[in-house]
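I have a structure here, written as structure tokens, and I will follow up with some questions on it.
Excluded from the complex is one protein chain; the other protein chains are retained at their positions.
We call the chains A, B and C, going by the order they appear; numbering starts again at 1 in every chain.
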Amino acid sequence: MNEMKKAVGTPATTFSEREYEICVAARMIEDGKSYWVAIGGGPLYAVLLAQRLYAPSAMYVTEDGVIGPEPLLPLDPLVIGVASRPNYRALMWSTMNGLTEHAQLGHMDYGILNSLQVDPYGNINSTWVGAYPEEGRRMNGPGGADAIASACWRVLLMVDQQKRKFVPEVDFISSPGFLDGSPGAREKAGLPRNTGPWRVATPWAVFDHDEDSRHLRLIARAPFVTVDQILAEMDFRPLLADEIEVLEPATEEELLILRSELDVTGQNTGVGRWVAQAEDGSWSFAEDNG
Amino acid sequence: MNEMKKAVGTPATTFSEREYEICVAARMIEDGKSYWVAIGGGPLYAVLLAQRLYAPSAMYVTEDGVIGPEPLLPLDPLVIGVASRPNYRALMWSTMNGLTEHAQLGHMDYGILNSLQVDPYGNINSTWVGAYPEEGRRMNGPGGADAIASACWRVLLMVDQQKRKFVPEVDFISSPGFLDGSPGAREKAGLPRNTGPWRVATPWAVFDHDEDSRHLRLIARAPFVTVDQILAEMDFRPLLADEIEVLEPATEEELLILRSELDVTGQNTGVGRWVAQAEDGSWSFAEDNG
Amino acid sequence: MDVLTEGTAEYLKVDPDGFREWVRDHKSRALVSKLVSEQEAVERLVADGDYFVFDCAEAMRGPMSLIREIIRQRKKDLWIAGKFTFFIPSMLVAAGCVSKADMGFFLGWGSVINKAVQEGTLKVYEYGNTVMTMRLKAGAMGLPYMPMRILGGTDTFRYSAGKIIDDPFTGEPMVAMPALNPDVAVIHVHQADVYGNARVFGTGIAHVESALASRKVIISTEEIIETEEFRRDPGRTSIPYYAVDAVVHAPFGAYPGECAGYYASDPGAIIEMGAADKLDAWDAYLEKWVYGVASQDEMMEELVGMTKLRGLIQRATIKEGYRA
Partner (left out) sequence: MDVLTEGTAEYLKVDPDGFREWVRDHKSRALVSKLVSEQEAVERLVADGDYFVFDCAEAMRGPMSLIREIIRQRKKDLWIAGKFTFFIPSMLVAAGCVSKADMGFFLGWGSVINKAVQEGTLKVYEYGNTVMTMRLKAGAMGLPYMPMRILGGTDTFRYSAGKIIDDPFTGEPMVAMPALNPDVAVIHVHQADVYGNARVFGTGIAHVESALASRKVIISTEEIIETEEFRRDPGRTSIPYYAVDAVVHAPFGAYPGECAGYYASDPGAIIEMGAADKLDAWDAYLEKWVYGVASQDEMMEELVGMTKLRGLIQRATIKEGYRA
């Protein structure tokens, strides 16, 4: 997985699962590339962390049309776009349609998204849990994710490592992955050529998609979990890379930036369980904080 | 012809044909309506004159996207758009596409256009004289006139009263009138419903289009020409209204505004022949100044 | 035209020529004052059964004072465009104002929308935010539809009103979405004159598109400024007066949200909406914030107060880009 950068700083021994997921995602950010980032949350923190440590000239946009901002942190709760702090010092203020057009033109190298549910082909559900439309429960809806997942060249998905989130078939395809996984499935549905899912990052693992089958493939694991633990938290069996890389732990430097600069209110620090490394090098989970 | 306003001021006894055409067009401008005006020339002076005498709240736009300007006169030669004097004190600066979209939405009540050639159905040629594409000569092209003639509700055309300009069939339909004149011809070609030519103003006459046949119909003549003189300067016979109104001559007030405020460089004063009224009330043409 | 696939959603009738006729007959190209009270604007321009679009959300330059007035006047049977929203769809559904929704995004912490769907009082059709703004863009260009490169192949598409057609120039499949020309749009702006010329500073969702695409347009504005100001800097005009039907002077009209450059959001009051949603306690919320006060001014006076207001204004320290 050559796209993963070497962690900067001293290995840390205690951090939350969500913090770790952000660190891992940040190490995958490519310098000099553009990112259409889901408004708020993990994707935004990943790219902000990357700008500080791994990819100083990575540029990001959000769906309200802000291009290349230098946000004034911390952001106000729930005020994540069309607002003065997140959109501070942008290079350009456009609109939702303006940005969508730039993405349709191919200017957006990567999208970074959260997802409620994902299937082996990277299809994303954020609309419905249950049997649509009769049974179950409506969730948020795709928001801007359908455009991000359609028009960016590559999509990095951030998902919790939970069995109910990795499912053989999503309850509803809100935003497109490789659809049924057949060759040209996206193109036949009118989506731009050669686009699609790229990586899935969870607090425990990194996946890519097999080039032929488009099926999700486990390529890396966190140092504090085994492959079996990961598989146990999936409702289908992913492909396994020939060699499954062991990811570096979060570093003190990553965490310092996250906690003291990016997320001073602890929105991410406090999500998921904590992991801790004992002096003998072994890892364990603390009580669930979520 | 109830759309024609009563002339303001004292009847004048000497003026040029082009000045008169502008006065006649100005008297047809409706207060509180929007005009998409061909950039530069007679159409612009007609609406500016109307704003001062007949229709203070008529609003105009030009194809470079300027909305409701108060131009600083005189304009520089040939600098008729995307420039500081014509676009001065506008309500909004948009672009060519922005304005075209506003017109497609129905916000433009009238278009005012010059034309090189017109046929009985109000089709406009500004592209070619001769047999396209082999023989003849290329002219300017439609410019913005195709959009004006397509998307405004009504079109007021300004044409010289010359036999070679009123032809049974134009050499090339650059911008649409009623096309072949058949019912629904414009709609079948994809143009918006219930739009089309409204009036043709020349230095000698005003025409409308018969509601059934769509054919050009003479409805008014200048005081200094007869109907026969007009017909002699047309290469087809228009319909004749039951009663052909006699237009009022240009007024001193109209001419004062035109000459001292709008067109101080005499671009229009100097075009076409002069007409003069003798003390016995008879009119005659001076030498051609054109 | 060969339609290869099409979604199942009911959609607002597409009628560009009818829209043109509405514009010709109902909008004014004369400069006439359109300044009215929030009560009059909503009474006159929002009708039961209207397709209703509002721009932005309750946290960010949403037209909150007018949305509250719509609820106060107990408008019914609205069909809403749910793009880039948080709790507003739930609030409007809880208030009994909505019977249909084209949904791109909302924050569904509670069950009000699910319950309304189950009870058959609400129909929901599926879209994404940008699909909705593109539909509005087609509507704002005078077109019947918009081709696009997004959404194809998804269930969202399947339950939308989209079609997949073959592009006449490349022969490739292409998503086409019906234009959206709402009956009524409500947009909060920074500055407007009495004729409806309006300026929005900062980014936006689809304020320009919503204004141009809609039959009836109500602008609420932080400040009323002279038309002279527009003439001094015409490049800053976002919305031309001829698209606008009513101008409401609504200082703090985006409360509890931020109006960038003018005042910050009130996080507590936004979370109060979230709590109302999560706890299915919209009745109490509406009683307090909407029915219990007669107007925006009264709400600001009685429920917000000068001290808090001063704090919100004080926190809006970033002015760059938000002044002409």
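Everything that follows uses one rule, which is that a contact is a pair of C-beta atoms (placed from the backbone, for glycine too) under 8 Å apart; a residue touches a chain by one contact, two chains touch by 3 or more.
Computed from a predicted structure; not experimentally measured.
*Asks:* Wait, the hidden chain, what does it touch out of the ones we have here?
*Replies:* A, B, C
*Asks:* Decide which residue listed in C:110, C:234 or C:274 touches the omitted chain of the complex.
*Replies:* C:234
*Asks:* Looking at B:34, B:51 or B:175, which residue reaches the missing chain?
*Replies:* That would be B:175, which touches the missing chain.
*Asks:* Decide which residue listed in B:107, B:186 or B:217 touches the omitted chain of the complex.
*Replies:* Missing-chain contact among the listed residues: B:186.
*Asks:* Which residue, B:28, B:55, B:118 or B:151, contacts the hidden chain when the whole complex is considered?
*Replies:* B:151
*Asks:* Using the document's contact rule, name the residues of subunit C that touch the chain not shown here.
*Replies:* 1-3, 14-17, 142-145, 147-149, 163, 165-170, 172, 174, 176, 178-179, 201-202, 231-236, 320-321
*Asks:* Tell me, which residues in subunit B touch the chain that this view leaves out?
*Replies:* 63-66, 72, 76-85, 87-90, 93-97, 100, 104, 123, 127, 132-133, 137-147, 150-151, 172-176, 179, 185-192
*Asks:* By the contact definition given up top, give the residues of subunit A that touch the hidden chain.
*Replies:* 31-34, 57, 59, 66-67, 70, 87, 89-94, 101-107, 109, 151, 153, 192-194
Following the convention adopted for this analysis, only the chains that are shown with their structure count from here on.
*Asks:* What pattern do the touching chains form: line, ring, star, complete or other?
*Replies:* Topology of the interface graph: linear, an open chain of contacts.
*Asks:* From subunit A, which chain is the farthest off, judged by mean CA positions?
*Replies:* B
*Asks:* Looking only at C-beta pairs that count as contacts, which pair of chains has more of them, B-C or A-C?
*Replies:* A-C
*Asks:* Rounded to a whole Å, what is the gap between the Cα centroids of subunit A and subunit B?
*Replies:* 61
*Asks:* Nearest whole angstrom, what separates the Cα centre of subunit B from the Cα centre of subunit C?
*Replies:* 41
*Asks:* Listing for subunit C: what residues touch at least two other chains?
*Replies:* none
*Asks:* Out of subunit B, which residues touch more than one other chain, so two or more?
*Replies:* Counting only residues that touch two or more other chains, subunit B contributes none.
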